[in-house]
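In what follows, a structure is listed as structure tokens, so that the remarks can point back to it.
For this view, one protein chain was removed and the others were kept in their places.
Order as written gives the chain letters A, B and C; numbering starts at 1 within each chain.
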Amino acid sequence: MFEGYSLAELGSIFAMQGFAGLILFSVFVLMALGLAIIFGQMGVINMAHGEFMILGAYVTYLCSTLVSQHAPALFPVYFFVAMILAFIASGLLGMLVEWGMIRFLYKRPLDTLLATWGLSLILQQIFRSVFGAREVGVVLPDWLMGSVAVTDTIEVPINGLFVMALTMAITVVIYVVMFRSRWGQGVRAVMQNRTMAGAVGINTEKVDRYTFGLGCGIAGVAGSAFTMVGSTGPTSGQLYIVDTFLVVVFGGAQSLLGTIASAFAISQAQSTMEFFLSGSTAKVLTLLTVIVILMLRPQGLFVLKVRR
Amino acid sequence: MSSDKTSGGLRSPFRRKLLLGMAALPALTLLPRGAIAQALATDAVNTTKLAVTDSTVKVGILHSTTGTMAISETGSVQAEKLAIAQINEMGGVLGRKIEVIQEDGASDWPTFAEKARKLLVEDKVAAVFGCWTSASRKAVLPVFEQYNGMLYYPTFYEGLEQSKNVIYTGQEATQQILAGLDWVSKEKSAKSFFLIGSDYIWPRTSNKIARKHIEKNGQKVVGEEYFPLGHTQFNSVINKIKLTKPDVIYASVVGGSNVAFYKQLKAAGINLEKQTLMTISVTEDELLGIGGENIAGAYACMKYFQSLKNPNNEKFVAAFKKMWGGESVIGDVTQAGYLGPWLWKLTVEKAQSFDIDKIAVASEGIEFKEAPEGYVRVHANHHLWSKTRVGRARMDGQFDMVYETADLIEPDPFPKGYQ
Amino acid sequence: MKQAIQSGSPFRVTGEMAGVLLLALFIVVVLPLGLDTFRLNMVGKYLTYAFVALGLVLCWGSAGILSLGQGIFFGLGGYCMAMFLKLEASSPEATKIQSTPGIPDFMDWNQLTALPWFWEPFHSLTFSVVAVVAVPALLAFVVGLAMFKRRVGGVYFAIITQAFAAILTILIVGQQGYTGGINGITDLRTLKGWDIRTDEAKLVLYFVNAALLIGCILLCLYVRHSKLGRILVALRDKEDRVRFSGYDVANFKIFVFCFAAALSAVGGAMFTLQVGFMSPSFVGIVPSIEMVIYCAVGGRLSLLGAVYGTLLVNWAKTLLSESFPELWLFAMGALFIGVVMVFPNGLAGLYQQYLAPHVKRALSRGRTIAPAPASATTSAIVPPHTAAD
């Protein structure tokens, strides 16, 4: 496995692979955070999560095109505006979906799964009709391109660094919102005991709507960030959904920390295996490992033992 | 019977003019219907009950207009329709206007087979222009062989196939690959190659041929990697590329993965102006999605580029843009799609018959001098003799042709020594 | 009152049998008379999906276990059949232009010089037919054993089966030397010398398929009316109560999962025979979840509904994709949402609600004893809130 590489080379391999793993980790975390909130906190299976991401990506694409045409001076910073708009667009759509569909389906998780799959099909076709079937690319500002050479053999792509920084920032914001703010307290109260939370004056319907919107909004930001590393097409969202769900389930649905830990484990495993095995084999092995571990520990990595 | 002989003796352009002129004569309308047909008796040119009347002939177009493949196949549909429109403008085939029945394969292989059967059994079309992926072709092939239809298949593909019922207007793998490899070895003094592709039959077979050729030339393959279709994380393999420092990255990544691959290459600091990358899977169509800034400098090995400088191509590009809009781009497969109806027309006229069996035989040696890619000729194995060209991707989404083979390359779908 | 119980609600049983008879009449007589060979062959293809839908009615409708990986079993059944047919089509004479004659063409392209060991037994038709059912059932058994014994259920089970579908697709596509890759196993010609591509063969296969389907429906009815069927419903409602009534719940779930897998596999094998090839595009996530919608549209609790649902959805798909291709995804999406939110019991539910009372009245007019009002038990409509909990 290691033959043919010198020690120094192996060192750089592991450093760069570690970094590649970290980028993948960031990508997973971004994808999974929104889902962890929706699935973990609300118990809703949102199969259209990928499409909410792609909506964010398309918003970014629109911004990129508009800004480069009408305000080229602002181009270097358009990305931040695009992310905010992506959050708002996906979040609003999420709230609309919650209001029109999800709220009738609480307590029927398998049915939300089917209904949101239907939603994902509709969104895909809308994307196709509006933006065309062809994949669109987003032009990145120059400062996001290229890489930083740490040593002769170790180079770190800047957009990777940016995605990582963004991931960290979003994670911190979510942590503060969910665990430090009064609103987050309300959300957790509703999720733990709906009736009681209602009784003490929390508007549970509103909490549901905003929570779902928040989860979808984060998906939008994730989609926006993905335009830097991946492609945006009408069906791109579907590619992510299984991976994302496995990350969330593997982490233990109720725990944000678990989601992060599981994203880390899966991304490092996949990235390392990809280096030594072929891409397809790595993917199969990663998925299988996750499934086997889930069978041994169905509640996921991190979960509170509760009294039934 | 005698009239059949007469018309057979006429050279086709002359006959066409003659017929058009005759049709214009008001006196002729007084003649019984059979009188016109006598010139090209339908019974004679169509002995197998195809959908050919005295004035029309039906053909099928079978591509995906929905689903994941729709985007790739749209160009072929447009090119085929353009060719058919042009042929009709010139008077049709054996004096018969072409009527198109278009079916949607919906990116789903059984649907392709089902629709192929419909076209052949229900509509009895004289030819079908269609299919894009190998999988769809494999699915319809038994149908064409069973019901004796004729398929014009436009995509460059892995080879290893030959059928009486298919004309392959795109290149098979050795045509596309070998000349390009030789050029890059000579031009860039390349000694080592890194092969990377999507995980399915075409990239794997192509890379197999490439590897054999590379090793035969005494050069080295330093890596060969495949990723599932739709894969979007290439950082690991890019690290591997950086470590193995190949002279040439040889890429056959397709679809959505393409965008991610080139973006991440660029982000990882691999400058394609310095690092030689040769791809066999990026045409002008794909360039649009990848974005010129991400791939500029890469070499693509194809038989056609939209920027080719020759009168045929200029006419073709102008006509295409007139019909489908100035924004449209034309890739290798689109051009190959355009060849299909023309080759069929020429063959029908050579055979003086729509019968599939006759077309299959008459196809050998058919020459199409007005082809946008230049002169092409049909080989006995139903593939085309064609040149191989190398183009360099530009920022604006076009290619600059940097090399073309001097001669037409013989198609060799079952290459000895490469299997 | 007591009489009604002891005879096991006579109306329901005769009613259901009448339904099966009606369906059989529709498939075996009406459709072949009304459609040309081409369309009939398409219906034959749709009907192979109905096997999957039947399995889902038991697995998901009765027992509440939603599998999003039924395509795996459909595909495996189809592949087992395809392997046999491919070997027959790859006789040394037919493949003499290959570098290694006598092996399937795609193996030759991939430099395989000998038939892989797991292909060898597929020279035998008997083995292949057994494998069609046994291989998927065995896989379902292993997966079921691992999951249900560990009490993985509900949403988790759904997601994991979906991941399995993804894995299997990647494997089949990646191991193209052994599986035919993304193209699948194509160009299948004869079954024991009998050309399966002719119109007559297709007609015969259609009737074989129809007969098998009716047979499977009767089998499913038997399972449903057995105590096992009631236990499945019971464990969907109150799993713990079943467990504390002395049942090993996991075994029952494994059984129904394997049973559904075997049904899907039969459908897959018939698909291969009728369509003439098998490819990984039937194994993946999207076809698997589409198969769920066939069942949902028909009514997740109704075996007959599942067959009608499958026919209806596929017919609509063909119709729409022929005339309004862009609308198809909208229609499909709307179908998913509608079937969940507006009519969770599908066609069967609509029938029960609007038509059944009239039918019953018409039927009972000629009878001396009126059916007991509470006789519609297991086949009755389950209120939405319990249907998938």
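The rule is short, and it goes like this: contacts are C-beta pairs under 8 Å (C-beta built on N, C-alpha and C of every residue); 3 or more make two chains touch, one makes a residue touch a chain.
As a working rule, contacts and distances are computed from a predicted model.
Undergrad: One chain of this complex is missing from the view, so tell me which of "Urea ABC transporter ATP-binding protein UrtD", "NADH-quinone oxidoreductase subunit J", "Sodium:proton antiporter" or "Nitrate reductase" is its UniProt name.
TA: The chain we cannot see is, by its UniProt record, "Urea ABC transporter ATP-binding protein UrtD".
Undergrad: If the hidden chain were put back, which of C:Ala134, C:Val208, C:Val223 or C:Leu327 would touch it?
TA: Here the residue in touch with the unshown chain is C:Val223.
Undergrad: Quick one: say which of C:Arg39, C:Arg150 or C:Arg243 touches the chain that got left out.
TA: Reading the full complex, the residue touching the unseen chain is C:Arg243.
Undergrad: From the listed residues C:Phe252, C:Phe271 or C:Tyr308, report the one that touches the chain absent from this view.
TA: C:Phe252
Undergrad: In the full complex, which residues of chain C touch the absent chain?
TA: 1-2, 4-6, 8, 223, 226-228, 230-231, 233-234, 236-238, 240-249, 251-252, 255, 372, 374-375, 377-378, 380, 382, 386
Everything below uses one rule, namely that only the chains that are shown with their structure count from here on.
Undergrad: Centre-to-centre on C-alpha atoms, which chain is most distant from chain A?
TA: B
Undergrad: Find the geometric centre of each of chain A and chain B from their Cα atoms only, then give the gap between the two centres in Å, rounded to an integer.
TA: From the centre of chain A to the centre of chain B is 39 Å.
Undergrad: Roughly how far is chain A from chain C, centre to centre by C-alpha average, rounded to an integer in Å?
TA: Computed value for the inter-centroid distance: 34 Å.
Undergrad: Give the residues of chain A that touch two or more other chains, as numbers and ranges in rising order.
TA: 278, 280, 283
Undergrad: Going by the touch rule set out above, which residues of chain B reach two or more other chains?
TA: 199, 226, 228, in rising order.
Undergrad: Touching residues of chain A toward chain C in the complex: what are they?
TA: Within the complex, chain A contacts chain C at residues 45, 101, 104-105, 107-115, 117-125, 128-129, 238, 242, 245-246, 249, 278, 280-281, 283-284, 287-288, 290-291, 294-296, 298.
Undergrad: For chain B, which residues are in contact with chain A within the complex?
TA: Within the complex, chain B touches chain A at residues 68, 70-71, 74, 199, 225-228, 230-233, 235-240, 242-243, 256-260, 263-264, 266-269, 285, 288-291, 293-294.
Undergrad: Can you list the chain A residues touching chain B in their complex?
TA: Result: residues 5, 9, 12-13, 16-17, 19-20, 23-24, 27, 132-137, 139, 145-147, 149, 153, 155, 157-160, 228-233, 235-236, 239, 271, 274-275, 278-280, 283 of chain A touch chain B.
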